[in-house]
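Only one structure is covered here, and it is reproduced in the block below.
Every protein chain of the complex appears in place save one, which is left out.
And now, chain A:
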């Protein structure tokens, strides 16, 4: 290694440490888990993540834990005729071989119940995901804006002044 490549290597290591925390548990690849900042007084929050099964056997996401929640449940949400429908998923979510399961707003999600403190934008909160076969996987949930619809998205509506580069377009002026 030449002295010239050393700074590049250091930079790569530093960026790598700050970038999306990809966890691997056996055949399961876990994408960046994320959540959203909570309004004051809110006692629940939702958690989202993608899980890809690169193996040959099916597995099942059955739940998890969240450092700032009393307990974690798996729920599903849908919209029917303008009404939001909610249901617990007591059997978890199956991750078939070769498939990616996405927990996202408007669909399946982790429900963080009995929050002990509000979630603030920019925080990383420790937690775990529990799988039937792969066991318990430690993860960190990146906390986005209150209105974030995707991980890392700087959505409009939050009061943080550093969020002028919002990803939304189409505003008429």
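Going forward, a contact is a pair of C-beta atoms (placed from the backbone, for glycine too) under 8 Å apart; a residue touches a chain by one contact, two chains touch by 3 or more; residues count from 1.
Simple rule for what comes next: contacts and distances are computed from a predicted model.
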The chain missing from this complex carries, among "Fe-S cluster assembly ATPase SufC", "SCO family protein", "Putative ABC transport system ATP-binding protein" or "Sugar ABC transporter permease", the UniProt name "SCO family protein"
Even though one chain is not shown, chain A touches it at residues 36-46, 71, 73, 75, 77, 79, 82-88, 90, 105-106, 109, 111-113, 145-149, 155-159, 168-173
